[in-house]
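Selected chains only, in their assembly positions.
Chain lettering (A, B and C) follows the sequence in which the chains are written, and residue indices restart at 1 in each chain.
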Amino acid sequence: MHIAEGFLPAGHAAGWTIAAAPFVVHGARAVVKEVRENPESTLLLGAAGAFTFVLSAIKLPSVTGSSSHPTGTGPGAILFRPPVMALLGTVVLLFQALLLAHGGLTTLGANAFAFAVVGPWAGYGAYRLARAAGAGLLPAVFAAVALADLATYVTTSFQLALAFPDAESGLAGALLKFLGVFAVTQIPLAVGEGLLGVLLFRVLTVN
Amino acid sequence: MTGLAVDDAAWASAWRRRAPGDKVLLCGGLVVTALVLPAWPGSALVAVVAVALALGPARVPARTFARAVRWPLAFVAVGAVTAVVEVGGDGVGWAPDAAAHAGSLVGHAVAGSAAVLLLATTTPMSDLLPALRRARVPAAVVEVASVTYRLLFVLLDSLRAVREAQAARMGYSSLRRSYRSSGALAAAVLTRSWDRARRMQEGLAGRGMDTGLRVLPEVLPSSRPFLAATAAGLTTIVATSAVLA
Amino acid sequence: MSHRTLTATGLVAGYERGRPVLEGASLTVPAGRRLAVLGANGSGKTTLLRCLSGALVPSAGEVSVDGARLGHGRRALRAHRQEVQLVLQDPDDQLFSASVAQDVSFGPLNLGLPEREVRTRVAEALALLAVDDLAARPTHQLSYGERKRVAIAGAVAMRPCVLLLDEPTAGLDPSAVAETLAALARLQEHDATVVMSTHDVDLALRWADEVAVVVDRRVVQGEPQTLLGDDDLLRRARLDRPWALTVGVRLRALGLLPDGPLPRDAAGLLAGLPDRPLSDRSTVPT
């Protein structure tokens, strides 16, 4: 779930925008460089962005039948690397805010930090670690995609806890609350997204 | 076959021909007002104004607007309840000022969402992206975003069609099969997006693509009365809010 | 496979934007006969087929098989999909596995059939569509016409009673059209009822036992020769009159064609014409 428009206090919204900005700007530089060297890559990068958007529109099958969607950034982190995903992920979040009313504009920075920065980096890190530790491609993909999903929602929970600390138990208590609501429930979905990633890469490697 | 409802509304909106800059100014003003003013009466005023403008002069279908706010509302409800629940040594309970705090959270979020939605349902992405260029976002980034915008509809069509074909052949008749089908679906969309980009390359090379994907945006002139009304309206909201609070 | 009668009554269906595409469309797919669904692009042919296949739930009206109304629960849909299969126009929307044989096995495997039976069905479907030599090929290496036939094989492997084909000949060259029609004839011999949508009136006249014209959000069903000779209907449906009827009517008026139904194609027309040059040269303007 993306943090809705207006949900974060102004200071927090601004703070997270500033926090996400260097990553997104770095991604934008990488994209500008890529396009300058190779003009055709505009189309490939555009296609990658569209794929990320559409991937997050696939319904994850779940036992309960409740509909839930992948974050969609894990496979992209492996395929296109985290710097590019920081930019593409932010573009996708902007489109989700303006085409689907998921998320918002003042919360774009906070959401970008969770979805386009922390998620992809966590996933990519897990992928590299797993590969370095000798894991096969598919287990590494599973770890990467599941972790990217989970790390995104842990970050969202942290952002909310920071904005709304518990009156009695403070930040720690609030973090527990939000993790309970937004991250623990996400564990089966993260596993699901990881499985989806494995199946996706399996088909790709067969072809 | 079916687009995205908010995007459809934007293209059909009575405000489609208004300058995107004007609309960004109005909606951005409303978003900021909703964020910084106290929830009562600031957010309430912003929400009323945004909804009234969308359903009134911009002629956005009420159904589209109502359906679009469901997503943010779901998050806002869960988020607000979680925020005002208190976890103490003696278990879980409501925080002392729960009702007021929750009301304020919901007020800000609903007003902000309505203001963003006013922009989203009146301004197609292909009008907004050239505006980003004017805000000094690099051309390459804006071009990537505009290809994303075009291709996501092509890919959404593929997604729906492939999923329907899989469902017809019982691809979603059990949890295990659903996973396998979803994986194949994601892979099909990914290979299609690559293939599409590759083929578009040739199609555009023939039209002289050398450096970038430069296009000429439509001329949508800015309206002084609209800008004046925006300034007056926002001032009125701030003033009313200050008086009532 | 065995013959079933598929019917639609008073269908109202459409998409989010605007007015419904169908408003009160009724149709009977006659068991064992060839039905061509005709209409201009955007007239609602695909929407009609999607309702018949259960892929789209109409907002009013009903679809039945042998009189039993199709519900929209999971189980009802599951049963319906074993009897009625829809093949979409773009084969790429239906081929999502790496190899041809793997793709055709998708449906039978999902039916939970034992491996042996799946292999039998895949082999049978590939043979019926005359694409058995492609079994081991990757789907993305096939030509467009081959992909279209493999997509049909994927539906045929489900052994449906009714096979709905959306524009199966669109984009195919004459020899690929001939191969597709030959495959459909083999399916019919295997007791499948075949329905195709098309905007090719010449093909419909040549192929169909019955036609259903989608016009003004409804369906007009009848004999090919009658409906495809109805200029008012064709105009409203934005279709052309088949050349064979135009030319046939004139030749009959000139007394050159025998009584009975008009010819459906060039071969039929030539067969009906007299063999020897006419002796009365005075009738030929110079």
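One rule holds in what follows: a contact is a pair of C-beta atoms (placed from the backbone, for glycine too) under 8 Å apart; a residue touches a chain by one contact, two chains touch by 3 or more.
In this text, all values refer to a predicted model and were calculated from it rather than measured experimentally.
Written in terms of the labels on the displayed chains, the full complex in this file has the makeup A x1, B x1, C x2.
To be clear about the criterion, only the chains that are shown with their structure count from here on.
For chain B, the chain whose average C-alpha position is most distant is C. Of all the chains shown, the one with its CA centroid nearest the global CA centroid is B.
No other pair of chains shares as many C-beta contacts as A-B.
Inter-chain centre distance (chain A to chain C, centres taken as mean C-alpha positions): 45 Å. For the pair chain A and chain B, the distance between mean C-alpha positions equals 18 Å. Taking each chain's centre as the average of its CA atoms, chain B and chain C sit 41 Å apart. Of all residues in chain A, those touching 2 or more other chains are 203, 207, listed in ascending order.
For chain C, residues that reach two or more other chains under the stated contact definition are 140.
Within the complex formed with chain B, the chain C residues making contact are 15-17, 50, 53-55, 78, 81, 85-86, 88, 90, 92-94, 96-97, 106-107, 110-111, 140, 154-155, 158. Residues of chain B that touch chain C in their complex: 1-3, 5, 8, 158, 161-162, 164-171, 173, 177, 184-185, 187-188, 191-192.
Considering their complex, residues 4, 6-7, 28, 31-32, 34-36, 43, 68-69, 71-72, 74-76, 78-79, 82-83, 85-88, 95-96, 105, 108-113, 115-117, 119-120, 125, 128, 137-138, 140-141, 143-152, 154-156, 159, 172, 175, 178-180, 182-191, 193-194, 196-198, 200-201, 204, 209-213 of chain B touch chain A.
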